[in-house]
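Only one protein chain is missing from this complex, and each of the others stays in its spot.
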C-alpha cells in the first residue's frame, strides 16, 4: 500500500496541467459566451478543432483507453487516467479536446473490446481520430430503465437485417452536429432468460426511421453542442453485421462498459468539486461582510474543511476502484464501482452547493462554472441508474459477504 | 390556539383551487412550451391578459395587500393570503395572473405605505391595475450586498434632482417588456450612521443613463419573460420628488417591506414542495422496477414521509409568522420572519430533490416543473440575504433572549 | 387559525413555571447525585413524596387526563396539557411529581377508558392517587415487536383464569419499588384475523411466575429508580376478570392508548430540546477561545439558529396534532401522530447533540442533563416502533391520499 504518485505519473500530470493552463483556462470565458448565445445553438465552438490538433500533437489524445487496446493510445492504467480525468473535469468541455469525452469513450471501449474488424474499421477508427462522435441509446421514457429488463425497444431479425422499433431519451451527445453513430440497446428475445434478452447494435444516425424528437434540458441547460436527445426509432432497418458480439449479449457488453466509464465520470466530478472548492476559497478571501473577511467566519471555514474532507475521501475511494479494475478487472471491482457511483455525484452536489452559497447570486449564474457543475453532478445521480438502485444492490451484496465471512 | 381554518377561509381557498383547476393547470404545458421556445424570449404568453381579466372578474386580484391599504384589494390578513400564496406557488407564473407576483407586490406595498400621493397616482395605480410591472434594484455585483452597508450606488442631490450612479444585478422582473418603474436602493449619505445612509428612489425604466447590460441565468434558466437583469446606472437624473419617504430612510423602508414578502416567498415555495410531493406520489404509483411498484420500496416511502413532515412543519412555522405579523407587526415577528427564510427554501430544495430522484431523468427536464422549482428555491436561499446572514442574526438574538429570560 | 395562547392557558403555564422554579430546579443537582450513587440503586429519592404532596396541593396533579375522564383531574385538553408536558420535560423526573409520568399516564388512560368498575377501583384509583406505579409489557426480545403480529406471549383461558407465558423486555417503570401492576399484551387467539389475536390483561407484579430477569441499560444509564426491565412470565395464572375489555381487543386498546401518549413523549422531548438550547446559549456566552466569545463564532450561531427553527417547527407540529386529537379523536389525527413520532425524537437528538458539542466534555458527563436527554430521545426513536415503521406507514398513507385527491 502506497499513497504517493510515481515520478513518471507526476510528470504526466504536470503536462496535463500545463495544457490546461496554456490552452483551456484562457478561453474558458470565451467558450462559455459562444455556446450560450442562442444563435450558436448546436454549433461547435470554432476553436475546437485547433485545440484538438494541439492536444494530439502533445500526445494528450485517447488517454482513456487502457493499454490492452493500445495501438492508438498511450496505454495508461485506469488509475493513471483517473488522475487526468479529475483535471479535465474542471472544465466540462476539456475532455473533448483530448478525445476523452463520454459517451465516445465508452463506445470506443466497446468497439475495441467487442467490435468486429469491419465495425472497428468503419467506426472505431474515425472515433479514435476524433472525426466523428457517437451516442449510446439505452434509457427509455416509458419505463424505469434502471431495471434493464424493463427495456422495450425491439431488435427483430428479418433476413439479413435487424428491424428496430422503440423510443429512447437522454441520449447524450446525439445533438452534436458530428454525431454519426449510435449504439442502441434493445431486446432481440424478450422470452430469453433475464440477462440474455438484450443485444446492442450499431445504428448510423442518418438511417431512415431514426428521428430526433427534441433536445432535453437539465435544469435550464441544453448542454449545447452535446445535448441530450429524445430519439424515435421506427422500423429502422440495419444490416445484421452491425450487431455487436452476438444476440443476447447486450447485458454482458453493458457490464464490461461500466467500470472505466464510472471511474471517468466520478473523477471528472471530483474535478468539479475540487475546482469549486478552489473558487470558493478565492471568493471568500476577496469579500467582506459585517466587518470581517468572509473567509474568517467559522461557518465558512467549516464548509471549506468539510468540502476538503469529502473530496479527498471520494478521490481515494475512486482511485482505489481504478486500481482494483487494473488488478482484478471490472468484475473484481464491482462493489467499489457501485460505491463511487453512490458517493461521488452526491459529494459533488454538496461541495458545489456550498461554493454557490459562498458566491451568492453570482454562483447561480453562468459567470462561474458552479451552476453547470451542479447540473452535471445532479444528472449523474440519475444517469446509469439512480443512487437507489446502486445502494439496493450494494446493500444486498454487503449482507451476503458479511454472512459468508462470519 | 386553534389549527383549523374558518368556514369563510375554506370557501376562499376553494375558490382559488377552482380557478387553478379551471384556468391555470389546463394550460400549464402550453405556457411552458411557449416560454421555452427561443423565439419567444422576453415575450409575454399571449393568453396572459385574458387570464388576468378572468381573475379580476372573480375578485381574485391584489389579494396580497393587507386591509389597511385596502380600497383596491379585498383586504385579507397575511395569514389568509399565505394559504392562497401556497396554492399559487404550485405554478410559478400563476401569481402574476392574480396580480400578486414579486417584486410588484413588495413594491406596491412600499408605495401604499410610504409613497406620496403623486407617486401613488403615477405608479401605484397602474401597478394595482396590472398595467405595468416593476423591479427592485438592490443587490450589487461588486460587494457582498447582504450587508447593506456595503451598497455602493450613490444618489446625490443636485438642485431639484438626484443623480444616480451604480451597478445593480439580480433585478428580477426587469427584463419583462411591461416593466416600467424601478425602486432603487442607494446611498444619499455614506457618512451618516450605519442605518441612515440609504435611500430609495423611483426610477422610470426609460430614463437616460439606465442600461440593461444582460439577463442573468439561474441554473441555465433565463426565467423569461420575467428575467433577472444586470443594470447599469450612469448619471441617471431623477426629479427629487421621486425619492420615497425622505433621505436616509431606505433601511427603514427595506425593513417594512420585508415581512409580508418573506411570507409570500416562503408559502409559494411550500406550494412548490407540496406539489412536488404530490407529483412524486403519482409517479411512484405508476412505475415498477425489480418486481415491485416503486411506491412499495421502503426507502421511497421514507422520502415521502420525510417530505410530508418537512412540508407540514415549514407550513405551520410560516403561518405562525403570518399570524404574528397580523397581530404584532413585522417588527414583533422579526425572529419568525428570519426563521422561515432559513427553513423554507432549504426544505423545498430537499423535497424537490427527492421528487426529482423519484422521477429519474424526466425530473431534470422541463416535462415536469420540478427542475424549475429547484432553481427557484435554490435562488431564494440567496436572495434577500443568504441563509448564513439570517442564521448569524437569529443566533445572536436567541442568545440575547435566553440570557435575558433566565 | 390562531397561534396565540388564551389568557387562562397563560396563567396555568405560569403556575407550572412557578412550581418548577420553586420546587424542581433547586433540587435538580441533589436529585441527580442521589440517584447516581450506586448505593441508591432502585431507591426512590427521599424528597419525592413531599414534592408530590405539594404538587397535589396546588392542583398540579393528573393534568394529563382529558376532561372526559375528569373527576380526578382538572380536565385539560390535549393541547393545553401538551404545553405543560414541554415544561415538565425539562427535568426528566418532574412528570412523576405531578403524577404525569409514563407509562402510568397511558395505563391510567386505558383503565379510565376501558377498565371495568372493579379494575378501576383496584388499580386506577391508587394510580390516580400516586400510591402505586405500573408498567406496560409489550415488547419482546425474540421478535421484531414493532410488527404487533409477531408478539409471541400467550394468554390462554383455563377455567376462570388465564395462563400467561412469554418473555417481555423494555418494560419501563417495572424496576420502580412501587410498581405493582402490569398491563400485559399477548395473544389469546393466534389463529384469529391479524388485528383480533391480541388481548391485554392486568397482572399484579407479585403474581407467581412473574420474574424480573434484569434491568436493561440505555447507553450506560439504568434510569434508576424507574428502570427498564426484562421480565419472564412462566405459567402466570390470573383471574379472567383481569382481562381488559375482552378477548381480541388488545390491538384496539393499543391504538386508543397511542395518541395522547405520543403527544406527551414528544412534548417532553421538545422540553429537553428547548432546555438544551437554553443551556447552550448560556455556555457559549461564558467561554472564550481563540480571542472571541464562543457565542460570536458564526458556526455556533448557526447551530443555535438551526436548533431554534427545528424546535419551533416540531412544537407547532405536535401542538397541531394535540389540537386535532381534541377535535377529531386519535383516529382523525392518525397521520399527525405518526409525523410527530418521526420528527420529535430525531430533532431532539440533533439539538441535544449540538448542545453537547458546545459544552465540550462536560456535555457528556452528568454535570448537565444533556447526556441523559440524548439517551432518552434516542430511546424514543425506537420505543413504540422505530422511525422506519412509522415512515413506512405514513409514506403508504400519503400516496393513497394523494391518489384519491388528485
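Going by the order they are written in, the chains are A, B and C; count residues from 1 in each one.
One rule holds in what follows: a contact is a pair of C-beta atoms (placed from the backbone, for glycine too) under 8 Å apart; a residue touches a chain by one contact, two chains touch by 3 or more.
Computed from a predicted model, the values in this text were never measured in an experiment.
**Student:** Can you tell me which of A:304, A:356 or A:383 touches the chain that was removed from the display?
**Tutor:** Result: among the candidates, A:304 touches the missing chain.
**Student:** Of the residues C:29, C:67, C:211 or C:287, which one touches the chain left out of the display?
**Tutor:** From the options C:29, C:67, C:211 or C:287, the contact with the absent chain belongs to C:287.
**Student:** Given the contact definition stated above, which residue among C:117, C:193 or C:361 touches the chain not shown here?
**Tutor:** Only one of C:117, C:193 or C:361 touches the chain omitted from view, namely C:361.
**Student:** By the contact criterion defined above, which parts of chain B meet the unshown chain? Give residue numbers in ascending order.
**Tutor:** For chain B, the residues touching the absent chain are 297-302.
**Student:** Residues of chain A in contact with the chain that isn't shown?
**Tutor:** 1-6, 9, 79, 277-278, 281-282, 284-285, 295, 298, 300-306, 308-309, 312-314, 316-317, 319-320, 323-324, 327, 335, 338-339, 342-343, 388, 390-392, 394-396, 398-399, 402-403, 406
**Student:** Please give every residue of chain C in contact with the chain that is not shown.
**Tutor:** Within chain C, the residues that touch the unshown chain are 36, 38, 41, 139, 141, 143-147, 150, 169-170, 216-222, 287-290, 294, 297, 299-300, 356-357, 360-366, 371-372, 374-375, 378-379, 381-383, 386-389, 391-392.
Assume only the chains that are shown with their structure count from here on.
**Student:** Please compute the C-alpha centroid of chain B, do the same for chain C, then give the distance between them in whole Å.
**Tutor:** 42
**Student:** As a quick test, compute the distance in whole Å between the mean CA positions of chain A and chain C.
**Tutor:** Centres of chain A and chain C (C-alpha means) sit 52 Å apart.
**Student:** List the centre-to-centre spacing of chain A and chain B in whole Å, with centres computed as mean CA coordinates.
**Tutor:** Using C-alpha averages as centres, the distance is 37 Å.
**Student:** Can you list every residue of chain A that touches 2 or more other chains, as numbers and ranges?
**Tutor:** Chain A, residues with two or more chain partners: 297, 299-300.
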